[in-house]
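In what follows, a single structure is set out as structure tokens and then discussed.
Removed: one protein chain of the complex. Kept in place: all other protein chains.
Naming follows writing order (A and B), and every chain is counted from residue 1.
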Amino acid sequence: MSQSSKYSVETKTRTSSIFGICLILLVILAVFVPALVSRSVLQDLFFILTMLVLAQFWNLLAGYGGLVSVGQQAFVGIGSYIFFGAIILWGVNPVPAVLLGGLAALALAVPIAFFAFRLQGAYFAIGTWVCAEVTRLIVAQWKQVGGGTGTSMPRDARKEMWGSEWIAQVFDVRASAALDILAYWLALVLVVLTIGGIYWLLRTKRGLGLAAVRDNLEAAESVGVGATRMKWVVFLVSAFGTGLTGAIIYLQKARISPDAAFSLVDWTAFVLFIVVIGGIGTIEGPIIGVLVLFTLQSLFADYGTWYLILLGASGIFVMLFAPRGIWGMITDKTGLQLFPIRRRLTISNKNNEKKGNENG
Amino acid sequence: MARLDIQNLTAFYGDFQALFGVDIGLAEGQTVAIIGANGAGKTTLLRSIAGVLNNDAEMIKLNDRPIGDLSADQIMPMGVAMVPEGRKLFQSLSVEENLQIGTYGRNVAGQWNLDTIYELFPILKEKRLVSSTALSGGQQQMVAIGRALMSNPEILLCDEISLGLAPVVIRDIYAAFPRIKAAGVSVVIVEQDISQALAVSDYVYCMMEGQVTLHGKPADIGRDEIHDAYFGSLPSQEVGA
Partner (left out) sequence: MIWVDTVIQGVLLGGLYTLFATGLSLVFGIMRLVNLAHGDFIIFGAYVILVLVTWMGLDPFLAVLIAMPFMFALGYVLQIVMLNKVIGDEILPPLLVTFGLSIVVQNVLLEGFTADTQRIHAQELQIASVDLGVATVGVLPLLTFGSAILVIVILQQIFYRTSLGRAFRATSDDPVTASLMGIKTDNIFAIATGIAMVVVTISALYLGMRASFDPAIGPARLIYAFEAVIIGGLGSFWGTLVGGVIIGVAQVLGAAVNPEWQILSGHVAFIIVLLVRPRGLFPKAGL
């Protein structure tokens, strides 16, 4: 399968066309979901959508860009904190404030990239983590938004949020439920833009260059792919998207603290396991991964620590025995591709090579 | 008894097949040269014997024992030492440490030890405390040979000893071979430098595209035949046997 797809110019398959139509129908349905489901289901869907966006961006970084960051919580944190700051200190309406959150994350990504790109591989990973810690410690000094203990969104801001009054009328719900619906819609828009945007990016010439950067930095440089520029683009875009998501998440939560907004477990560990278990380096993988995470969480969340132990163990297990994740196993068996893009050597080929060398 | 008996050896790098049914024998005390152009499969052959590449167990027999499926760290203690292509000295180790580590998997008394290696290559004694990176190419090759000899092997595998060295240096190094052979070790030499290979060997195999295309005693093989076996498409033939 990898051999033929390696040389194919066509990207569409019949399944993928049918899938595309289903997807459009699904999105249209999703828009009207708030009218059909209970508030708790809507909150679950919101969780799934936001985690999916975070996972897609981390996958873009690590799976395609080869930038294994464990500091994405820096962007969730700064995005949500600037979002709160804009509302509380500057009186910005929460909906445009989301955009400010994304821009703040983008701005923070510049010095972080400048610093972390000096480090390679595993050191890049921990370098981004240190940056996230520094950001958290600085934000915890920001007294106007509650310092180390955090703060809540002012009642006025929640009431005056663009669209919330209209939603409350149309759906005949209270203001707090209207906030959930608004957050859900924002998350839905973000999911569609993210997946659409990443799919578009990967199908362009630049996207192909990305795979080259991941596979071999020097080779990519020598054939003229601007590897460094590509790394910057991917890092900044991911930071922006992650910051927007952070702002939307805290728009829904309406309460923030540094420890929660900069949580390594919530915004990086979960995301990482979603991508790895689902299948890294694919658009489909994170979608499957987030559903797995959600299922595990629904079944085991009451068991607290056991749930996290299970999650960690699953991640280890997948990495050891099925490094391409669930979606990788599915494509191996069926050749299915729902988001077809021309791909280079797949990981399974690399493993063969490794086996050859292992004897040495 | 054959020290080494290779029958119908095939080898792969991933999906790429590098050897197609190679048969080679090595008697006790014998020196066999394997010559051929780049990509003929000579290095693959040596890596298969040493265990860097794994094959079916029965394809390679050492003293009648099948070893084709064993790994390098299992085969080395049985008395197979390799001088790898490109010398591959350990950069973090001094010259003497590079020699000492040759006995890591097999420490048996015999003709070779630090003193006798320094006798064989006196320059190494002078340089014993410097880092292996500070040596000339020829000196590095001496360390690589010494490192392999330190384990007093039954079989010595030499991969492209002359590669990248000046002719005069090559001559110096090959001058040590009579003494090495005198200790009773069986030697497999892989070379592109045909004249050196023919001079020290008792038997020659010529390889092309993963197969043996010609073999015989050096004295019985003519230059033209070697040329054909190198570049032409002669079927496998034995000369003067």
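The rule is simple: contacts are C-beta pairs under 8 Å (C-beta built on N, C-alpha and C of every residue); 3 or more make two chains touch, one makes a residue touch a chain.
Predicted model, so just to flag it, every value in this text is computed and none were measured.
Trainee: Touch as defined at the start, partner being the missing chain; which of B:Q7, B:S71, B:N113 or B:Q211 qualifies?
Mentor: Missing-chain contact among the listed residues: B:S71.
Trainee: For the full complex, which residue in A:I48, A:V134, A:V192 or A:A254 touches the chain that was left out?
Mentor: A:V134
Trainee: Just one of A:A74, A:A125, A:L188 or A:I249 touches the chain that is missing; which is it?
Mentor: A:A125
Trainee: For the chain that's not shown, point to the residue among B:P66, B:G105 or B:P218 touching it.
Mentor: Among B:P66, B:G105 or B:P218, only B:G105 touches the chain that is not shown.
Trainee: Which residue numbers on chain B touch the omitted chain?
Mentor: 50-52, 71-73, 76-77, 81-82, 84, 88, 90-93, 97, 100-102, 104-106, 147, 151
Trainee: Touching the missing chain, which residues of chain A?
Mentor: Touch set of chain A with respect to the missing chain: 62, 66, 68, 70, 115, 118-119, 121-123, 125-126, 129-130, 133-134, 137-138, 140-141, 264-265, 269, 272-273, 276, 280, 305-306, 308-309, 311-313, 315-316, 319-320, 323, 350, 354, 357, 360.
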